[in-house]
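A single protein chain has been omitted; all remaining protein chains appear in their positions.
Labels for the chains are A, B, C and D, by order of writing; each one numbers its residues from 1.
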Amino acid sequence: MQNIYQPYLAGIIDIRQETPDIKTFKLKFRDKEIEGSFNYRPGQFVEFSVFGEGEAPFCIASSPTRKGSIECSVKRMGKVSQALHELDVGDTVGIRGPYGNGFPVEDLKAKNLLFVAGGIGLAPLRSLINYCLDNRDDFKAVTIVNGARTSRDLVYKSEYREWEKAGDTKLHLTVDCREEDWTCMVGVVPRILEQLKPACRDSSAIVCGPPVMIRYTMPVLLKLGFCAPSIITTLEMKMKCGLGKCGRCSIGNLYVCKDGPVFSLEQLRAFQYEC
Amino acid sequence: MPSEKFFVKEDLYNKLEELSKEFEIIGPRELPNKGIFYQSLKNTRDLYLGEGFAIEPIKRFFLKPSEWIFDERFRENKNILEGIPLPADKRIIISVRPCETRGLTLLDKVFDSDYKDNFYINNRKRTIIIGLACNKPAKNCFCTSMGGSPIESRGMDVLIFDMDRGLIAEILTDRGRELFASIGEGLNEGQRRLLKEDKEKKKDLVEKKLSPPEGKELDKIFESDYWEDVSRPCIGCGICTYLCPTCHCFDLVDERRKRLRCYDSCSFPDFTLEASGVNPRPTKKERYRQRVFHKFDYFKKNFGENLCVGCGRCIRHCPVKIDIADIVDKVPGLKKE
Amino acid sequence: MKIGVFVCHCGTNIAATVDVERVSQEAAKEPRVKFSTTYRYMCSDPGQNLIKEAVKKHHLDRIVIASCSPSLHEKTFRKCAEKAGVNPYLMEMANIREHCSWVHQDRVEATAKAIELIRLALAKVSRNKPLEYLYIPIEKKVLIIGGGIAGIQSAIDIAFANYPAVILEREPSIGGRMARFDKTFPTLDCAACILTPKMVTVSQSKHVTMHTYSEIEGVKGHVGDFTVTIRKKARSVDINKCTGCGACYNKCPVRVPSEFDMGLGKRTAIYIPFPQAVPNVPVIDRQNCLWFTKQKCGICKKICPFEAIDYDMQDEIIEEKFGAIIVASGFTQFNHAVYGEYGYGKYKDAITGLHFERMANSSGPTGGKIIRPSDGKEARDVVFIQCVGSRDEQKGLSYCSRLCCMYTAKHALLLKEHNKDAQAYVFYIDIRAAGKNYEEFVKKVQDEYGAVYLRGRVSRIFEKSGKLIVRGADTLSGAQIEIKADLVVLATGLVAQPDAPGLARMLHIPYDRNNLFTEAHPKLAPVETITSGVFLTGACQSPKDIPDTVATASAASVKALGLMVQDRLQREPLVAKVDAKTCSGCFACIQACSFTAIEEEEIEDKRLKKKRLIAKVLEGVCTGCGNCTAVCRMSAIDLEGFSNRQIMEEIEAL
Amino acid sequence: MTATEGSPERKRGKDKKDWEPRIVGFLCKWCSYAGADLAGTSRLQYPPNIRIVRVPCSGRVNPLFVLKCLVNGIDGVLVSGCHIGDCHYSEGNFYARRRFVILKRLLEYLGIDPRRFQMSWISASEGDKWARVVKELVEEIKQAGPNTEFRKGI
Partner (left out) sequence: MIDRIKKKAEELLRTKQVDLIIGYKRAPDGVSVAPVFIDKAEETKELIWDTYCVYNLSNYLKDFRGRKIGIIAKACDARSIIVLLQENQLKRKDIFIIGVECSGIVDEKKLLSISPQTSELGFDERCRSCKPSKPPIYDVLIVQEGQRPQAPRLEKDPYGSVRKSEAKSISEKFKLWQEEFSRCIRCYACRQICPLCYCPRCVADQTQPSWLSRAHSFRGNFTWNVTRAMHLAGRCIDCGECERACPVGIPLRDINKKIEKDVKELFNYEAGLSAEQKALLSCFDKNDPEDFIR
C-alpha cells in the first residue's frame, strides 16, 4: 500500500521573484513517470515539503494545459515558506497531491467569467485564467479585476500582456493608493467592482484574495446581481495532511483540504462561514 | 466448532504464554498508584482482568502517538526519501473494553476510507483484539447512549465474559477462532443460558445517559454564548483528546531528518494558528465547540455516527471536571421530550 | 541559499595537519554549498580577491571561511564579505587552526574534525540573517561630574577640541581637593600655582559651562543620548549680577569654622570657600546666616552694590542632554576614628594630612606655620603615621591608598622648610614610591631633610605634660620606640565618596566592595565603564595622585571626544531583539540585564485586543551579552548573531 | 536546513569498541574561547573529541541548549566562561553559575551522570587549563560511557 504522506521529489527549475515577498517556483518531478501521471485541475493545491523544515500547502498557479512542470507562488510567511524562499534552482523539494476539489470547470463552461483577485490571491485564479485562455472557445467573456496594495505587490506582471491580447478578455489592474507613473485604476477591489459594474447575466464570479477583500467583495457582487451559487471563492486555512484526516481545516462538517478549497458562496453560507 | 467457549483464567494465562512465542501480547497492567496501562506483557500473568479502565485507550497501538512517516537523507548532493518499513510482527491485544474497540471502528472510517492510511491499516491487520465485557461500568460511562454497550463486540475478534467461575469467550472472527481452537470447551446448556442472562443484565448496567441532539439541531446554537460559558473552566490541555479512543487529529513535523506524525489536539491554540498569525479558532470557546461539534455533529453528518463511544475517559481525567456528556445534554433550547 | 566554503591552508599551519583538499571536497557535498575551494592564505589580498570573485561568479550569498580563530580575522572577513557584496553578517568562520590543526597531530582525526567544524559553521550560517549596522545619533555635549583637577582637566581637553563640556560640582567652587594642597610632590610646585590657571581657563572657555553648588538627581537614556537632571542649589547670590567684589563677606558678622581649612580657620556665613574660587561668587550658608536663622541682619543684601543677594532664591531643577558622561567625583578621607589608639578627636594635636596641608599653606589659616592646634605653639617634633586605614583589612581598607607615602614625605620636607629646628619621624610599613622621581624624593627627605623613618606600627599615643607620647616598634632594629611629639600627623587613606553607590546606580556602572567605581577592563579599558558613554577619571575609581588623575582625565576626554567627533555612532548589530507576540511582559530580562538596556513598552495586542506591556531593547545600550535570552522562559528575546536558531542549528548538526 | 548523515567519526560511535565520546563546549568568546585559541597558539595537544559552539558569554547559554545536546546523544557538555569577576559583561557568568547549578543538580536527580554536564571557568590566558580540562573531560566521559539512552524509541 502506498504511503499517502510521502511526497514525490521535484526539482526547482526556475524561480521568479514576483514581489519583494512572493516568489514563483517552477517545479519538475524527478521521476518522469510521476510527471506523466500527475494530473490536476485548476484550483487544486499541493503539499510542499522543504526537507528538514516541514510541509505546507500551496495552490498550483499553473494551468494543467501547460504540461511539463507545475508552478506555485509562495509568500514569505511561516517556517516552510521562509525556507522555501531560501532555495535555489536545482534544489529539491517534496510534492504531495494534487489535493482539493479545484474549480468546477465544467460548470463554468459557456459562461462569462469574472475573476476578482487581490495580491497573491491571483495565484489559483491564474491557473484557471490560463486554462480558460487555452480553451478559449469553451468560455464566454473573461474579465479580470486584479488588485494589490501597491504596484510592487502585483503578481504575474509578465503575463498581463498575454491576457489582454486574448480575445474577449479584459484586464483591470488597480492599486490601493495613488502612485506615481501608475496609469491603471486606483482603489480597493470592491470599489473598483462597483465602478466597473460587470454584467451578471450568465456569469460566474471567481474571487480570491485576502479575507478582508473577500468580505467586502461579496456584498458588492450580490448587489451587482450575482447569485450566491455563482460566486466562487477559495478558502485558506491551516492544513497539514491535505487528506481530510488531521482535523485542522474543518469548517462545518467539511474539510477545506478535501472538500475545498473551492466553495461557492452558497455553500459557505450553509455552514455559517463569516465572509 | 462452537462460537462460544468456556475456560478458566488459568487456561487463558497458559494459552497466552503459548501464544507469546508467536505474538506480541499486549494487555492492561496495573501499576501501583498510577493506574492501568496497556503494555507489552513480558509475563502474561501481569495481565489485568479486573474492572476499571486503562488510562490510555488502545488507540495508541493503531494510531501511534508518534511515528516516523519517512526518512529524508542528503547524500552526495542529492535528496533521497526512504520509506519506513512497516512492522510485520503479529500482536494480540487482550482484555480490551468494548468501547475502545468501538472507537477503532470509528477510526477505521477515517483512516481506512478514501485516502487509506497504510500505517494505521497495517496496525489493524496485524492485531488480533480480544475484548472483555464490562461487569461494572464506571460512573462516567455512557456507552449505551452512544450506540455501544458493555457487551458491544464490534471490531473484536473475541469477546470474553468474566463469569465468576470462569470465562466465556465469544468467538467473532476466523482469526479468533483459530486462536482459540485449542482452549476450553464449548458451552453446555446451563452456561449458554447464563451467558444470555449475563448479556441481558449487562445491557442495562450503564446508568449515565444522554441524548445527543441531532446534528441539525446543534447547528442552530453554533453561535450561542453557551460555548463560552462551558469552555471557561477548560485549561486547554490535551488530556481529553489524547485519551479519547476516537480523537485522531495529528500533526506532521520534520525532526532529525525524518518526518514525524504525532498526536495533536484541537484544544491547543497552535492547532489552527496560521503562519500569518491568524487563528480561526482563537479562543477556548471556538476550540471547545469544535470538539463537541466534531464529535456530535460533523462526524455524524459525514459518517452517520457520533465520534464518541461514551467511555467517559475525558470526564474521568479532566483536571477541571468538564463533563462533555453533561454539556451536550444541557445544550440550551434543544431539550427533547 | 548559496553558500561558499573557503578553506585556508594558512601556509602549512593548517595544511600540515589537516587535509585541506579533502575538507574542501567534503564541504562541497553539504547541502546548499555551491562552491568550495582552498587557498594558501585566505586572509591575504589574493585570498580575499579569490573570495570576491567566487561570490561574483557563483552568486554566493553566504560564506564560510575555515581558517584561524574569529578573534583574529572575523573583522577581516566580514569586511571582505561586505566588499564582495555579501552582508557581513552572512559570514561565519570555522576555526580549524587554533582549535584543530594546532592541537592535534593525527592527520585523519584532525581532518575529520575540520570537516565537522565546517559543518557546524554551515549549520550556523544557514540560519544567519543579514544585519545592518546600528547608528545612534550623538548629543554633542559632555557632562563632567566633579570639578576637581580631574574634572577640570577633562573640561579643558574637551573644550580644546571645540566641544561643549558641562562641569557639575556640588561645592560652591571648582577646584576640589587639590585646591587645598600646599605643594605637590615630588617637584614641590605650589598647588595653587598650577591649579588656578586651569580653573581660570575653564571659567573663561566659551565651551565650558559650570554648574557649581549643584547636584545630580537622575540619569536616563544611553550613550549619545543621556538626559541628566541637575539640582542647582540656591546660592542666594545671583551669579550673573555678582562681580565678586567681596563687600558682602567682608561685612558679614557671622564666624564659623571653615570647611576648606579643615576647621583650622574661620569663615563668614556669606563666603567664598577660598580666595581663588571659581566662580568668584559667594554663597550664603543658610544654616548659619542670621537672616535665615533669625530673620535679622541682612547686611549683605543692603551692602551689595549690584543687588546680587537674593534671599528668596530657590533650588532649581534643570534637565540637560549629553552624549557622554565623565565621572570625576573624586574621593574623601578615610574616617580614622576606628583607630582609637591614634587619639584623633581626643587629642587636638593629632591631625590628618589634609590639616597639615592647610597649615603648611602660607595663605592658609596659620599663615604657613606648623603649629599645635591645642596651644598654637609651633611644632618641633612631629610624628607622621602612615597607612592609617590603608592596607588594614581588619579595621580599614584592603587596598594601598598609594599616595600617603609620598605626601607624608612631602610633609616631612615641608615641616623642615617651615621650621629648621623641627624633626620629622615617620612610622611606615613599606615605602611605596613607584613614580617618576618619587623614590629619589623620599630619599632626599631622609637624607637631606633628616626625616627619621621608622618601620613599624604605632601601638599607642597618649598625652603627657602637654606632649603626645607616641609609642611604637621599630621592627628593623627590634627596639621599642617612644617619641615625645608636639604634633602627630595621620596619613589617612583615600576612600570613595559616601554617596558613590548612589551615583553608580544612577549611571548603571558597577562599583566594588570599597564603593570605588569599576572600569570596563582593568587593563585594556581603564577609563571606560560597562555602560557605554560613561567614563571614569581620578580617584573615584581608585586612589590616584595628581599626575595619574590628569592622565586619566585626558584619557577619558579622548574617549568622550571619540564619540563627539562622530556624526552618529556605528555599532555592531549584535544586540537583543524582542518578539512582541511571544513576550509575556514578565520582565525577567529587565532584572537580569546588567546594562539597563531593556525597558517596558506598551503595545496594542491585536490578538487580545488590549494594550499590554512588553520588553523593548534599547539598541544603543545593549552590549549583546545575551543573558536576557537565557532567562527568558518563552524565548521571546533573542540575540542577533548568536540567535537561538543559529545555536540550535549548530547543536543539531553535531 | 537539511543536515547530512554523520561523519566517519559518528559512524564509528555505533561500534562500541571504538567508541569515542562526543563533547560539546559552549565557550564564551572573550575568555574561554580565547583560552582555547591560546592552547592552539601554544600547540598544546588534546584529544579531538570536543566541538566548540562560540557564544558571547556563558550567560547566553540557555539550559535548553544543554538539554538538547544531551537528548541528541552528545556524550558530554561543557559550559565555560570567564572567571568570576572577569566577565566581559561584568555579571554574565554570575547568572550562568546560578542557572546551571540548578540544572546540574536536577539532571543528576533524574539520573543523568553528573560527568555529562560540567562547567569551567577558563580565562584567555589559561590555554594550559583548557587543554587539561578537555583531556580530563574526555577521560571522565569515557568512563561514563556512551550516552545511548535517549536514542531508544522514537
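Basically, a residue touches a chain if its C-beta (ideal position, glycine included) is under 8 Å from a C-beta of that chain, and two chains touch if they have at least 3 such contacts.
What you see is a predicted model, and the numbers here were worked out from it, not measured in a lab.
Asker: In the complete assembly, which of A:K28, A:K79 or A:R191 touches the absent chain?
Answerer: Residue touching the absent chain, from the options given: A:K79.
Asker: For the chain left off this view, which of D:R22, D:R54, D:H88 or D:K104 is in contact with it?
Answerer: Considering the complete complex, D:K104 is the one touching the chain left out.
Asker: Tell me which of B:G50, B:G186 or B:G236 is the one touching the absent chain.
Answerer: Checking each option in B:G50, B:G186 or B:G236, the one touching the absent chain turns out to be B:G236.
Asker: To test your reading of the contact rule: which positions on subunit C touch the chain that is missing from view?
Answerer: With respect to the unshown chain, the touching residues of subunit C are 581-589, 591-592, 608, 610, 612-613, 631, 633-636, 644-645, 648-649.
Asker: Touching residues of subunit B against the unshown chain: what are they?
Answerer: So the residues of subunit B touching the missing chain come out as 31, 33-35, 37, 55-56, 65-66, 139-140, 229, 232-233, 235-239, 241-243, 251, 253, 255-256, 260, 262-263, 265, 268, 270, 284, 317, 319-323, 326.
Asker: Could you list which residues of subunit D touch the chain missing from the display?
Answerer: Residues touching the hidden chain, for subunit D, are 63-64, 67-68, 71, 84, 91, 94-95, 97-99, 101-114, 118-121, 133, 136, 149-154.
Please note the rule applied: only the chains that are shown with their structure count from here on.
Asker: Looking at C-alpha means, what's the farthest chain from subunit A?
Answerer: C
Asker: Could you please state the distance in Å, as a whole number, between where the Cα atoms of subunit B are centred and where those of subunit C are centred?
Answerer: Roughly 71 Å separates the two chain centres.
Asker: Quick check on subunit B: which residues sit in contact with 2+ other chains?
Answerer: 72, 74, 79, 257
Asker: Give the residues of subunit D that touch two or more other chains, as numbers and ranges in rising order.
Answerer: Subunit D, residues with two or more chain partners: 1-4.
Asker: For the complex, which residues does subunit B have touching subunit C?
Answerer: The touching residues are 74, 76-77, 256, 277, 279, 282.
Asker: Would you mind writing out the residues of subunit D in touch with subunit C in their complex?
Answerer: Those in contact with subunit C are residues 1-4, 7-9, 22, 24, 29, 33-34, 36-37, 39-41, 43-46, 48, 51-57, 59-63, 65, 68-69, 72, 74, 88-92, 95-96, 99, 131.
Asker: Could you pull out which subunit C residues touch subunit B in their complex?
Answerer: The touching residues are 29, 31, 581, 606-607, 652.
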